[in-house]
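Apart from one protein chain that is not included, each protein chain of the complex appears where it belongs.
Going in written order, the chains are labelled A and B, and every chain counts its residues from 1.
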Amino acid sequence: MSGSSKSNPALSGAGGLAGALFGPIAMTLHEVGGLALFIQLIVKTALTTSGNTPAILEQILSIVSRSLATVTFAGTFVGAIIVLQFNAVLMVYDAQIFLGGLNTSAIVREIGPLMITFILAGKIGAFTAAELGTMRVTEQIDAVECLGTNPVQYLVLPRFIGIVISSLILLALGIMISMVGSTFVAVVLAGMNPIQYMSTITRFVGGWTLFCGAAKSLIYGIIVGGVACHKGYTARGGARGVGTAVTQAALYMSLFVILANYITSNTLNFLYDFLGTALGWVEG
Amino acid sequence: MSIRFENLSKSFGPKTVLKDVSFEVAKGEILFILGKSGMGKSVTLKHIVGVLKPDEGRVFVDGQDVTRLDDNGLADVRRKCGMVFQHPALLDSLSVYQNVSFGLRTPQFIRSQPRPLTEDEIRTRVTETLRLVNLGPDIFDRYPPEISYGMQKRVSLARTLAPGPTYLLFDEPTTGLDPITTNAVNDLVYELSRKLKVTSVVVSHDMQCALKIADRVLVLDNAGILALQTVPEIKRSREPLIRDFLAETLALLPPEERAELEAQP
Partner (left out) sequence: MAGSNTATSEHLATLKDVGILYLEMGRRLFRHPWRWKEILQSVVTMGIGSLPIITIATAFAGLVVTAEIAWHMDKTLHTVSMIPGVTGQFILRELGIAIPALLLVAKVGASATAEVGTMKVTEQIDALKLLKIDPIDYLVFPRFIASIISITCLIFFSIAVTLTCAILISVTRFNFHVFEFILSLRPYIYMKDLGGALAKGVVFGSIIPLVSCAYGFRCKGGAEGVGTATTNSVVTATILIITMDFVLTWVFTSLI
């Protein structure tokens, strides 16, 4: 048959290229679809079954206590790194006065939520995927189901809600610690006057900035919790399967958060432009 | 009243695991489902409790079509059919006592009783059930990672027995166990079936266990039923696969046991 891809190199080449381009996109969409369905299942279970508040509180406590050390460490260091980078740039433009404001704004709006999310994903997300994955391949989830309890309600829901709520708690802590780290480094390593540093903060950071940070953190928390629980819950195949579940969870948590970052940033900025001009806001 | 499979077909992707399988489990019998690995034994079992849904065909438990039930209906079926998994599948974060009593605290078990059980009643049930599997109350407060694998398997069995099922479904109960523990588990399955008057379906690839304690044997091969016969009939079978199975099994037995098995009708 003339003109088929086998006899037409141009077509088969184009086909191959299209495959290479659309392959990963198709796979990502497939994963997003799987995640969306799973979150839908979680929401449905939450609305139709009885609550399990003690379990949820237990999860929140466990998650926050396990993440505290890492958040403190990362908050300090990331705050330090960012302030150094900003400083290097602002010095060139002789705009060092803005360091405090720009730095804090960046941390509250972008860096803080991202950092907390990556910590949450690494420490708690991977662990949850491993935990649920192990329970799945050792048939504990099947056993729970056969004994008459809804495994999503009993196992998944407390972990998911725990992760989402903890992300907000840890964001607040992380931002405060970052600010301490930044201020310290700005003063000690970059030789800034602390009062000067703090002076621009209130101009750049207001209610809207805090709202942006919180909203992003919430959405990322949902992604981390959703992917981790989804990958763990659907693990198959013994020890290897658990490893695969954790690896895939780590990968997709990171990827989806970056994609969500793009979407939420654009949406929030658009909202600000749209509402702000109407309401006369002035904020960095 | 029993378990009936009607024209069941199930595929996973390109692989057809079961095709047009029909059979019935008689009340009170011990039925062994045998076959080589991957021939659909566990898949068959999981269809009974609705963990898997067939591509075609139906499964009836006590006259109810399991494949059409929603989660609430399935909850009732699962209460009637106690499933014992290949892994002990105990919840690591709960003690032995909490694990065994798990099935007695679920909302749908409570719904099935005239009133919820008191803690004392639960305690009594747990103690009794553990005694049935030759374990004492001294392990109530131990956690699964602390006890031996054999004990975990027995606790897992007790957990399934606690709500009082009328059917027991075993998924490869003796796979990976040493011969002594295998015998112990076998004897336990036999005793419990007889003592509690339950119908047992055992999935296994251990022909020896089947020959010792089964009433009937179902052999699966190539997505279909190769044979469904009583033990004496199986021993006289002309099917090459079954003859191979038998030969392998008998070859592994010590001479006295072999003679004993061969002598049985």
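The rule is simple: a residue touches a chain if its C-beta (ideal position, glycine included) is under 8 Å from a C-beta of that chain, and two chains touch if they have at least 3 such contacts.
None of these values were measured; they are calculated from a predicted model.
Contact with the chain that does not appear here is found for just one residue of A:Val43, A:Leu61, A:Val89 or A:Leu275, A:Val89.
Shown as candidates are B:Pro114, B:Pro145, B:Pro240 or B:Pro254; the residue that touches the absent chain is B:Pro145. Within the set A:Leu35, A:Ile60, A:Ile107 or A:Val137, the residue that contacts the chain not displayed is A:Val137.
The set of chain A residues touching the chain not shown comprises 23-25, 27-28, 66, 70, 73-74, 77-78, 80-81, 84-85, 87-89, 92-93, 95, 98, 102, 105, 109-110, 118-119, 122-123, 126-127, 129-131, 133-134, 137-138, 189, 204, 238-247, 250-251, 253-255, 258-259, 261-262, 265-266, 269, 283-284.
FYI, only the chains that are shown with their structure count from here on.
Interface residues of chain B facing chain A in the complex, by the touch rule stated above, are 49, 51, 71, 75, 78-79, 81-83, 85-92, 102-103, 106-109, 156, 159-160, 163. Within the complex formed with chain B, the residues of chain A that make contact are 50, 135, 138-140, 142-150.
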